[in-house]
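These notes are about the structure you will find just below.
Heads up, one of the protein chains got dropped from this complex, but the rest are sitting where they should.
Up next is subunit A:
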Amino acid sequence: MSNTQQLEDFVTQVRRDIVRQVHKVNSGHPGGSLGCAEFLSVLYQEVMQRKEGFDMDGINEDLFFLSNGHISPVFYSVLARSGYFPVEELNTFRLIDSRLQGHPTTHEGLPGVRVASGSLGQGLSVSIGAANAKKLNGDKHLVYSLHGDGELQEGQNWEAIMYAAAKKVDNLIATVDRNYQQIDGCTDDVLPMGNLVQKFEAFGWDVLEIEKGNDIGEILKGLKEAKSRTGKGKPVAIMLNTEMGHGVDFMMGSHKWHGVAPNDEQLEKALAQNPETLGDY
């Protein structure tokens, strides 16, 4: 994919996929999914070096780990539209006998998924392990991960943040989706996490911010910059400032759409704001 319009079209279709998946089964997490649609689309379409097909070990290609597994609708859409499995399979999201479980899993053998996630706080540790395996294998490719900001309230993250810097895991780019929302409200109301940039830096990470985390150009620039900072003895973190529910006006900026599905009327409104670009499943 080369031009911005093509990327915009990709993202619009991903947003459309997200609301349709969640609406169909009246369950799932549209808010955070929409907020990360641009990021994951850019990552898979423009940034990651990927091999054809899928194998679990992912040697000689970049890897991605989704730690905040509840935003599975965006992950599934981007994976399907990046060729990992048939787009029609999005129809089975959260249904019985599906490979598209509510939260991603390797258990059902869905190509593109390398670890189960959903119980929060585990993805950074797994990413560190995968990055270490790459080093042992002499594989120069990178490991990318995505984490919710609320997810950083889980203590295991701080074990992992401490470890990655101390052990110079510098082939890792961890991105925090900084949307300041979690199920019960604003992160600052539930449990304020303070200045995450300073905290990561204090632990020894190289940190950069993407101020407009829903802007394709800014994301591209930020990821390119992050990539240039790998291999220098420090793990790299990106604070990605996103808006929960981005691209659907009535969902934007509110924690209320963290885990609630749109009704029929709301779906129509959301779809009207995100017209079909690459073909519905």
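General observations
Just so it is clear, a residue touches a chain if its C-beta (ideal position, glycine included) is under 8 Å from a C-beta of that chain, and two chains touch if they have at least 3 such contacts; residues count from 1.
Convention: contacts and distances are computed from a predicted model.
Its UniProt record calls the unshown chain "Transketolase family protein", which is the correct pick from "ABC transporter permease", "YnbE-like lipoprotein", "Pyruvate dehydrogenase E1 component subunit alpha" or "Transketolase family protein". Residue A:Asn132 is the one among A:Gln6, A:Ser27, A:Asn132 or A:Ser254 that touches the chain not shown. Residue in contact with the omitted chain (choice from A:Met56, A:Leu95 or A:Ala202): A:Met56. Annotation for subunit A: contacts to the undisplayed chain at residues 56-59, 63, 65, 105-107, 114-119, 121-134, 136-137, 139, 155-156, 159-160, 162-163, 167.
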